[in-house]
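Just one protein chain is left out here, and the rest sit where they should.
Chains here go by letter, A, B, C and D, matching the order in which they are written, and residues are numbered from 1 within each.
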Amino acid sequence: MTVSLRDSITNGEAPARPQAPALKRRWLDFGQQLDWRRRLLLGLTGWLLFVFGWYLAAHAGLASERLFPGPVAVMNALVDLFMEQGFLGDVVSSIRRILISFSLAVAIALPLGLLMGAFARIDGLLNPLLGAFRYLPAPAFIPLLLMWLGTGDSQKIALLLIGVVFFLAIMLADVTRQVPASFIETAKTLGGGRRVVLWTVVFRHSLPGYMDTCRQMLAVSWTYLVIAEIVAATDGIGAMMMRAKRFVHVDDIMAGIVTIGLLGLAFDALFRLVYRWRFPYLRGAHQR
Amino acid sequence: MTVSLRDSITNGEAPARPQAPALKRRWLDFGQQLDWRRRLLLGLTGWLLFVFGWYLAAHAGLASERLFPGPVAVMNALVDLFMEQGFLGDVVSSIRRILISFSLAVAIALPLGLLMGAFARIDGLLNPLLGAFRYLPAPAFIPLLLMWLGTGDSQKIALLLIGVVFFLAIMLADVTRQVPASFIETAKTLGGGRRVVLWTVVFRHSLPGYMDTCRQMLAVSWTYLVIAEIVAATDGIGAMMMRAKRFVHVDDIMAGIVTIGLLGLAFDALFRLVYRWRFPYLRGAHQR
Amino acid sequence: MHTASGLIIEGAGKTFRAGGRDPRVALEGVSLQLPPGQVGVLLGPSGCGKSTLLRMVAGLEEPTAGALSLNGRPVTGPGRDRGMVFQSYTSFPWLTVRQNVAYGLKITGDHSSLREGAVEHFIQAVRLQDVADAYPHELSGGMRQRVAIARTLANHPELLLMDEPFGALDPETRWQMQELLLGIVRKERTTVLLVSHDIEEALYLGDVVFFLSSHPGRLREVIRPDFKKDVPAGDREALLDHPEYRRLDMHIRRLMSEEGSTQGQPA
Amino acid sequence: MHTASGLIIEGAGKTFRAGGRDPRVALEGVSLQLPPGQVGVLLGPSGCGKSTLLRMVAGLEEPTAGALSLNGRPVTGPGRDRGMVFQSYTSFPWLTVRQNVAYGLKITGDHSSLREGAVEHFIQAVRLQDVADAYPHELSGGMRQRVAIARTLANHPELLLMDEPFGALDPETRWQMQELLLGIVRKERTTVLLVSHDIEEALYLGDVVFFLSSHPGRLREVIRPDFKKDVPAGDREALLDHPEYRRLDMHIRRLMSEEGSTQGQPA
Partner (left out) sequence: TRAAEPVRLSLFSWPGYGFWFIAQDKKLVPDLDLEISVIEDPYESFSLMTSGGLDVTSSTAEYGPIAADKEVPVKMVTYTNPSYGTDKIVLAPGIDSAEDLKGESVAVLVGGLTQIFMGIWLEQNGVDFNDVEYTNLIMDDAVGALVGGNVAAAEFWEPFGSHALDALPKATVAATSSEGDWIETALLGDAMYMSDAFLKERPEAAAKTMDAYFKAVAWWKEHPAEGNKIIAKHLGFPLADVEKVLGKDGKIHKGGIWVFDADQAGRFMGVVPGELPLGLSNGQISQHWETTTDWWLKFGLVDKRHPMEAGVDLSPLKAISAH
């Protein structure tokens, strides 16, 4: 029996509650999506709360103002550094070192990670080695680096490189391993040889994951900056902080920290931007 | 028409090639599975190659034996350290510091990561803050830590903690975000409230990922050890390396590096073991 | 039948507004009723909003228009009274079959059901007793789907929602699962609303079939295969041979073809 | 018909030996032939080894016994001559529809096909011209499946392998895809071996249906729906009404029930 829609509705009695209350909305729930305005607002709130807490702590007498300056003092120091002491040059030097060393690290780690992730035998050969290497304390290599590379930039760059390259290789290999076998097999049955599959599928599929990993490891790189620039440093954020330390200018040190944090945030944002731009196909897939 | 199997085979002519050659096996192919024996063999090969390369490099006159000792000299130094100089005590101290600091880091980062990963609003509030914090150079905090925590262990532990806790929180949040919505929704329709879903699904599902992340970040912790133990150091692997540096005993420094590497490998192996043991359901799923 | 009894959907609509993109009207003005103890089947072309409707009933998706109620209680969120079996065999991989089935009772603190052996009962009902201690990854797709069904049933929901529950099973398993479902529905007097793509399944299982049309999703026709009263219960062959079955089958095929020809846009 | 022509499988067997666990015999002594231009359908209960057999033909899985050959050439690995459409709509998410379809031709350096518009041809054949520049995630499941089919066909394989290609589509899309496949097969004279769970599909598409039994997988019966010669091509209703169709349908249902009752072990 087929009934038309109209029948079926008028057939039954009128439904009891024509206007039921809406779904309970909760401030915190799983899987919520926030638009960028809300994210910005929340992010700013978080930062403001932190700065306020810092202000309170600094003025609560936990330590002398000199040793634990508040946000205002640090801001002043920062302004002074940029205006009076040519801090911009230091910042540029540091960024340059980070970028060069990180590019080198990627250039070394990416082929290794790709091959390790793709081929179990290469992984078997290298993983135990690189896995141990990533535990190595980069600062312990300073004497050797000084000896081989001198006191110039290359030594600092090498230090930054050593600090991340092994982690990077291991983590990029982890990313590579995630490629679903079905993609590889599809490419094979379409006539793809090993090299073709490696590049057009394994590498290509992993690319967004690589970028994410690089974003995380770049942050690690920044934390090594201070160590790298202590040695034979003439310029750079770390060198400035070292000098400031000699005369207990904690406000300058904190200004350096703030600078690094802000640069870090900026790089993070840049990565995310490139990510959105280069990988449009990862956006807004509403499939569950 | 239905034909029995026998018919169909005898019906057609005898197939042309009864014994075709097997599938081409390649030494390197995607998705290969190696048994543990083969992995061990490959791993050892990798290590042997490395040690041999090191040997060659050390004896090729790239640098004086004193500054770049070969594997034999380092082994001797290591034996000497353990036998004559009570290095075991240093090693134990270092392990203790790492374990305490890392447990604290997990205790702080895990709730943060869980909540950030589960609830977009908490993420919006904290992510920009912690995201910036993870760029902070831990060594720059040494003066403040000394002031607040003294010269004892707590200061070193705090330094190790600061070095990893922000990374850990951000990365644990990333893991948490991976929980498929379908699991959460299933639990909700089974009557699970927010708290129940958080623990029995979100946390439980993320657990293996948490362990993996912790394994990676523990490695980072080890690389900070040297920096932490330089400050007001009395014992520990880093302190030993510091002392050795004073006398340009590079063989001892390298022995320290080797020790850290080996300890790292051991912890890695431990993590993997616990992983296999605690998460039997992740093993041997042959589904593609 | 009490007025406020069973599932009542009144003018439900859903418009998705994803960040920055055009709003997409998935459902519009859908009104339907499903009395207690009956099996309703949602049928319709891909993308017509069947899953969305089901999720709205489950309380997982908020309607942007209209109202829903079950047995007189308005739907304001997910709850134990409306159990859902998802298309994507979502059994928790870290729990064994037995733990999976017990999950709902555990988290809702239903100790009496646990004590009375509800878990073992439903494990047996879906015939998984041999693999009760296995993990889901050791099971086939059909078995995993049965775990999900047993877990939902053990919770004694008033309404059982199923999104293409048997879509990816082989025919034999599928038939078995259909029988199982009907047996349970009869025994427990559970109300069921399920999504199907299969006409035979819809006519075999459904007391009432709701055919949705797409772009936007609306209720196009309500089909009641009342002729099933004349056929001995569970006799599939007799059913398939019934002239009325064949007429409805053809009718639905025609509806589908009509809807199909209006498709072809990106989802 | 030349002896060595078409697909020939001779005594193929496969035993899985996963690390540490008991070896599992998935297939044993399967011998079959599929002449060029014909459509073979693999039917059988879940876990009987249909996918494994297909993967062996594709060269993705090594047989542990027996031999396979296509048009006289032994199967020694994957190759462009045997295109495969996987169950899990594997279109590359980072390529647009057009790029996906062109992928096989690009990597094999088949510039002549690219020049001659093979890509556009097959995009039109599967009616995706409107979404040729969309990414797969913007498409519905059926559309993604069509991308995979067009991509495989653009490569001009001698043998087209499909693992439950239409399993998760809604009926209307499914029918369309079946027509499409038959049309292409007739036009390009492609040999096809596909796995199906649907009896109607198997009988409608197959020139020959191979029914496998499980534990371990063996070839149980070869069914040739030769009566289709009497039915006008593409007339589904006439086909379904043919008495021989209904006999074979019942026969297969019975086979399935028999196999089903021997199931129930973890996969």
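Just so we're on the same page, contacts are C-beta pairs under 8 Å (C-beta built on N, C-alpha and C of every residue); 3 or more make two chains touch, one makes a residue touch a chain.
Values in this document were obtained by computation on a predicted structure and should not be read as measured data.
Enquirer: Given the contact definition stated above, which residue among B:P71, B:P143 or B:P208 touches the chain not shown here?
Expert: For the chain that is not drawn, the touching residue is B:P143.
Enquirer: For the chain that's not shown, point to the residue among B:L42, B:V231 or B:I257 touching it.
Expert: Only one of B:L42, B:V231 or B:I257 touches the chain omitted from view, namely B:V231.
Enquirer: Touch as defined at the start, partner being the missing chain; which of A:L146, A:V258 or A:L282 qualifies?
Expert: The one listed residue touching the chain not shown is A:L146.
Enquirer: Which parts of subunit A are in contact with the chain that was left out?
Expert: 63-64, 66-67, 85, 142-143, 146-147, 150-151, 230-234, 239-240, 242-243, 245-248
Enquirer: I need the residue numbers on subunit B that touch the omitted chain, in ascending order.
Expert: 63-64, 66-67, 142-152, 231-234, 242, 245-250
Here is the rule we go by: only the chains that are shown with their structure count from here on.
Enquirer: Shortest hop count from subunit A to subunit B along touching chains?
Expert: Minimum step count, subunit A to subunit B: 1.
Enquirer: Touching at least two other chains at once: which residues of subunit D meet that condition?
Expert: 59, 77, 88
Enquirer: Can you list the subunit A residues in contact with two or more other chains?
Expert: Subunit A, residues with two or more chain partners: 33, 180, 182, 284, 288.
Enquirer: Can you check the complex and tell me which residues of subunit D touch subunit A?
Expert: Contact set of subunit D toward subunit A: 58-60, 77-80, 82-84, 86, 88, 90, 92-94, 103-104, 107-108, 135-137, 148, 151-152, 155, 161.
Enquirer: In the complex, go through subunit C and note every residue touching subunit D.
Expert: Where subunit C meets subunit D, its residues are 45-47, 127, 130-131, 134, 138-143, 167-173, 175-176, 197-199, 237, 250, 253, 256-257, 259-260, 263-267.
Enquirer: Enumerate the contact residues on subunit B facing subunit A in the complex.
Expert: Residues 26-34, 38-39, 41-43, 45-47, 50, 62-63, 67-68, 118-122, 124-129, 131-140, 143-144, 147-148, 163, 167, 170-171, 180-182, 184, 194, 197, 202, 216, 219-220, 222-227, 238, 241, 245, 248, 250, 253, 256-257, 260-265, 268, 288.
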